[in-house]
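Structure incoming, see below.
== chain A ==
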Amino acid sequence: MRRALVVGAGIAGIQAALDLAEAGVEVVLVERAEYVGGNMARLDKTFPTLDCSSCTLTPRTSEVGRHPRVRLLTRTEVEGVEAEGTGFRVRLRVRPRYVDPEACVACGRCAEACRLAGRVPRGFDLGLAKGAAIDLAFPQAVPAAYAVAPGRCLQLTRGRCGRDGPRCVAACDVGAIRLDEAERLEEVRVDAVVVAAGYRLYRPGGLAEGRPELGFGRYPQVVTNLQMERLLSASGPTGGEVRVGDRTPSRIVFLQCVGSRDRTAGAAHCSRVCCMASMKQALVLREKLPDAAVTVLYMDLRCFGKGYEEFLERAQRAGVVVRRGNPAEVYRRADRVAVRFEDTLLGRVEELPADLVVLAAGLRPAEGLTELARTVGVGVGPDGFLEPADRRDPAVSARPGVFLAGTCLGPMDIPDAVASGSAAAGAALARLAWGAGR
Partner candidate 1 sequence: MAQACSKRRKWRGFRPPSLLAFQRAKAQKRWFVGKLRDIEGVPLAERYELAACLQCGRCTGGCPVGLRSPLNSRRLLYEALIREDGEVLVEREEVWDCTACRTCADRCPRGLEPVSVIREIRTLKIEEGRIPQTVMDALESALKHGNPWGRSRRKRFAWADGLGVPTLEEGDEAPNLWFVGCTPAYDPRCQEAARALAGILRAAGYPFTTLGNEESCCGSEMLRLGELGLFEELAEANRALLDEVAPETVLTTSPHCMNALRTDYDPAVSALHFSQVLARLADEGRIPFRREVPLRVAFHDPCYLGKQNGVYEEPRAAIAAVPGVELVEFDRSRERSLCCEGGGGRMWLEGLGEGERNAQQRVRTAADMGVDAVVTACPFCLLTLEDARKTAGLEDALEIVDLAELVWRGVEDLPDPCGLETRS
Partner candidate 2 sequence: MSVWVIAEHRNGELREVTGELVAVARALGAGPVTAVVLGGPGETEAPAAGLPAGIDRVVRVEHESLAGFNGVAVAAALERVAARERPAVVLGAHSAAGMDWASALAAGLGAPVATDVLSLHRDDGGFLAVRTVYAGKLQARVRLAQAPTVVVTLRPGATEAAAGSAEVPAETEAAEVPAEVGRRFVEWIQEAAGEVDITQADVLVSVGRGIGDPEDLDVARDLAEALGATLSCSRPVVDLGWLPKERQVGISGKTVKPKVYIALGISGAFQHVTAMKDAGLILAVNKDPKAPIFRVSHYGIVGDLFKVVPELTKAVREAKG
Partner candidate 3 sequence: MNLAVFVKHVPDAAEADLRIGPDGRSVRAEDLPFQMNEWDRFALEEAARLKEATGGSLTAFLIGPGEHEDSLRRCLAVGADRAVRVWDESFPTLGPAAVARALAAAVGEERFDLYLCGAQAADDGYAVVGPTLAVLLGVPWAALVCRLELQDGRIVCDRELEAGWFERVELALPALVTVQTGINEPRYVSILGIRKARSKPLEVRGLADLGVDPDEIGRLGALTRLEALEPPPPGREAEMLEGSPAEVARKAVAVLREKGGVL
């Protein structure tokens, strides 16, 4: 039987893994996080249909979790990819989860027992909520098993947890917690590799990437678009209720192109999804909070996909105010903030009062993508995303046997990512079927 490695279990990687597995290929699906689904798992709804994100994603994640020909390795990274015959010998570094996913029943008692319960910012919720040092990212997570945050857990960081030892271990009825679990290296032989390493979001706050003037990290009123997804999500930290502190926002302003089309912030490219993502959020907000004024400040609106232009019109008809101008600054104004921008169509500078500011942060190459590209032996473009051999055939990398899928190629929306995963799987299958060629 042929075997393929899929790196990254976001929507593109999952799609590629499932297509390959369905075609009879044995798939090793490695994921750096402790769950599959990637960033899409965080989303509330998808545009332009306003379908719920999990309705699309969950069937695929559960399938990939239980597919007989898919071997899922979470907390796993690729260490080396050496050519061997017509295939590759791949070295994997599997980091401990400290919880046996086979044993864990996801009852949650460990997290309740944890000494740090309610004190550890939840990565999945992008810091909007706090949990324990042992946690389950979200209820439908695959694998449906808790995982320990090694950088937080007292036992792992200090060598001891309280006087009487780790409480989680004591609380676990099924004995799934293995705080002594060690990292291991594994080697697998595969005939093809699909890289679907995904993206990360631009960090608008820090000096490193610029734009401290937008007040992210300084004002609680300023959130990123992905944080906004969590605020909108029924399974999010607020149960889908949009509020800043105790307050329901009445003036919401979206700032587009934050960290996109911005050389000085390190990215000249357009992130493609933010226009529609913001329009979607704006529309949902108008529906959720009919009294709230929702304004989107854009530089150019790029509504290029099927049904996108119509969606824009729908949002505007629903009362979303769309104004041209890329804001320069956000600062405190009494108990709100003010967004200072020029309405470039009016040629007038204004201060918009806001109690919720959403930064449409751009898409960046995932953390460590360059190193991964080196390991896998594929090229990186000037924008930091992976570069196919020929841009007209994006699924195929310059290294025979290595295929590319999803947002590690560059920003794309969910339909494109799914298509891209299938395209990479198809290209890989062609190779596996004929044994050589691409």
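Definition applied: a residue touches a chain if its C-beta (ideal position, glycine included) is under 8 Å from a C-beta of that chain, and two chains touch if they have at least 3 such contacts; residues count from 1.
The candidate set was assembled so that all candidates are chains of the complex that A comes from, given by their letters.
Given the structure is predicted, the values throughout are model-derived calculations rather than measurements.
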Candidate number, among 1, 2 or 3, whose chain touches chain A in this complex: 1
Contact set on chain A toward candidate 1 in their complex: 212-213, 257, 261-265, 299, 324-329, 331-332, 340-344, 347, 349-351
